[in-house]
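Here the complex is missing a single protein chain, while all its other protein chains stay put.
Let's turn to subunit A:
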Amino acid sequence: MFSNLIIIFFTFGYLALLFAIAWFSELKAKQGKRLSNHPAIYALTLAVYCTVWTYYGSVGRAATNGLEFLTIYIGPSLIAPLWWLIMRKIIRISKVQRISSIADFISSRYGKNITLGGVVTVVCLLGVLPYTSIQIKGVASSFEILQGASSIALLQVVPFYQDTAFYLAIGLALFTVLFGTRDIEATAQHEGMVMAVAFESIFKLLAFLVVGIFVSFFVFDGVVEIFDQAEKAGLSTLFQMKGDGSPTEWFWMSALSMMAILFLPRQFQMSVIENSNERHIDTAMWLFPLYLLLINLFVMPIALGGLVYFPSGSFEADTFVLAFPIAFDQKWLALLVFLGGFSAATGMIIVSTIALSTMVSNNLVMPALLLSKHFQARNQHQLGKILIWTRRLAIFGIILAAYLYYRHVAGQFTLVSIGLISFVAIAQFAPAIIGGIFWKRGARVGALAGIIGGFIIWFYTLVIPTMITTGYIDESLMTEGLLGIGWLKPHGLLGFEDLSYITHGLFFSLSINVMLYGTLSLLANQSSKEHNQAAVFVDIFKHSETMDDVVIWKGQAYLYDLKRLLSSFIGKERTDQVLEEFEKSTGKSLNQNEMVDPALVNYSERLLSGIIGAASARIMVSSVVKEEEITMDEVLGILKETQELKSLNNELNAKSQALKKATEELQDLNQTLRLNDMLKDEFISTVTHEMKTPITSIRAFSEILLEEEGSLSQDESRKFLDIIIQETNRMTRLIDQVLDLERFDSGKQELNLENVAVKSILMQAVNSIAQVIKEKGLKLTVAIELENIEMIMDQDRITQVILNLMSNASKFAQRDIYFQAKINQDQLIVTIKDDGKGIPEEEVPFIFDKFFQAKNQTSKKPIGSGLGLAICKKIITYHQGNIKVERLDGMTCFEFSIPIQFQQTQIKTNEQNSNSR
């Protein structure tokens, strides 16, 4: 029909168009205008779900199984409203945790476990590879039909270098490498790829609608006529619901496709990784089901029309879509249909391969490489390069493997059957993911065992039979069961032979999976890391804001190491930029030589996760972070400790404050004590000195009296004896005063407090000394200006003060002494003045110190013992009063005041505090 060249020209022309679209969008994105940031584009990219399976296979499926093909689209449409619940959560988690693929997602959820990531990757590879290969098959067979060759291509005959499919595969690989591995950050959105996929979605839909319209309205006279003719041809079973068995099938198929739309690597890639705005889901929730409706609108008419129109066997039902334009010689329509199918295939291959290559690099190759410290050390600087080349090689590897699979296996199966087998493989992730985002107990061992268990059942019930069909394995397994055990037949486990093999495989693999996941999760003890992640995933909407703060982390890292690590992947410039962003957003400043805080380590790890996957990032980060494993108990311990430390710290702070105060007090006290000690020494030395004076006299005269008994006159003897008695009295007085002062000092002195009439007390005191003053020829003026009031005081002590002051005054006065007493503001004020020469100003501050003379050791004041004033001060202080000396109008003026309202209780304590000993 067409020459090879024209078909190839248009095929590669179409690819070139994709290139152009991708290139143009990336250019626009660089200029700041992201075309993909639109909800409709997002919904269209989800339509990568519709592959050649839909494009060709749905018709094929409808032609054999009737309406059942719809289940594959009913599932996604039914679950679309739930996206708001599930998808939004997965997207939020993935953005926050910088998830790069579905393997990364699962590995991340279960403690960033390497094994789990690897297993998921392997399952994806094995599950999706056949699926990819059927795309190649779809393209290749349609290509051959277009050429006019028989629909059953002579695959094995043509060597691969003559096979167009091979070159198409290479072309696709190139495209994928170009637009899929530009950016090292796997979480970064592939603007060009997204736009190309969106375009493809439109293109395949239009092409399919066009051929549907052609078949319905040009080949036949409308849809109704097709159904009429089909009914006549005995095909009514295909478009009527059967009563028996099919509800089960419908249920399981819908469930299967629900899981597929969420967890197929390419779906995950488009709906989660390439999502630029969570709100786009809102639109996709109705737009995507609408797309599915449109693309399935003409499946039934084409299938029935094909069955009616084409003699059985002339065309495979999978190729009816293309067969009609060819049969009616609509060359250009046929080419359009071919390109539509090609677009369906390329979309799937490109996205799927990007997703798989990311998984291979991030969850398989990198962790394996990075586990070797030797490798890490040697390739520190080119890890970024290694990573990106791993992805490129993986893309080529996957596409080539798919091509090989197509050449050797896929050719013998229908599109849908292989697609469904893939779906079942992918469905094995459902328990781990759904459980992972809603159930905190979900544990690593459970997820791992569930996936592996499910995968084994999948392999046994769905893959082994295909190998039997292709002749790799003996057929007896199918008919007799494993080791001849009947209930172990791959299509009839436990005797369930009535189910379709897909439903059967799905049911058993998923049951085992869920059972293992649930049971082991309940039995398992999560590590803290896992628990941490579980909490983050399940409560993502709580955590996404405060992520960095909730990290419980034990270990230390240097900023330098972290920087080096980051720059080995993203380059120095970007590293600096990223750290700057961190500083800005957290307000923490980073110091080169400092240990970094957990928030930055966490931030770096998430950043790396976006590039090399969570598990690898964990390895990388832990290579620079001296991190210690922490168990849940330890976490609780740390939390508790932190609490305790905090309160302990507060307590310590308070204590240290108290200690500081106590120390200061002690220092003060010590100083006071030392001073007191010194004063005490001085005091003792002064006291002994003062004692020696009377003793000297006593001794001298005693000796004289003793030795010159006879020669002394009676007068002399009497005089000397008199002196001895005087001096003895002097000593007694001194001793009394010392003891007095000591009692006051130590606070042991007690006042004999009584309510007394002040006036009479004062009068008595003055009178008792008036005579002495008069004898000295001094004039005493007394002015007691008091009412007859009573107040509480120690009468004897106050008298003692007055006598002491009066006696001092009389020693210095030249002519006059004044005594005044009055009440002023609740204070009794007593003033004693003399007209003596006064006290030198510099000595005033010390005048009330005991043995004031001691300060000036060699010149002695002619006043008594030097203890009188000190005792006066004590007595007045004990009465809560004041005593002072000043020079007024040429007079020396001693004045004391004591409050009338005397409060006894305070006295002693005050005294004890101010007079320490």
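Everything that follows uses one rule, which is that a residue touches a chain if its C-beta (ideal position, glycine included) is under 8 Å from a C-beta of that chain, and two chains touch if they have at least 3 such contacts; residues count from 1.
Rule of thumb we're sticking to: contacts and distances are computed from a predicted model.
**Q** Can you pick, from "peptidoglycan glycosyltransferase", "Response regulator transcription factor", "Multiple sugar transport system permease protein" or "Cytochrome c550", the UniProt protein name of the chain not displayed?
**A** Cross-referencing UniProt, the chain left out corresponds to "Response regulator transcription factor".
**Q** With the missing chain put back, one of A:I723, A:L753 or A:I792 would touch it. Which one?
**A** Checking each option in A:I723, A:L753 or A:I792, the one touching the absent chain turns out to be A:I723.
**Q** Specify the residue from the set A:N379, A:T693 or A:Q827 that touches the hidden chain.
**A** Among A:N379, A:T693 or A:Q827, only A:T693 touches the chain that is not shown.
**Q** Looking at the full complex, which residue from A:D221, A:D539, A:E664 or A:E707 touches the chain that isn't shown here?
**A** A:E707
**Q** For subunit A, which positions touch the chain that isn't shown here?
**A** 685, 688-689, 692-693, 695-701, 703-704, 707-708, 723, 726-727, 853, 857-862
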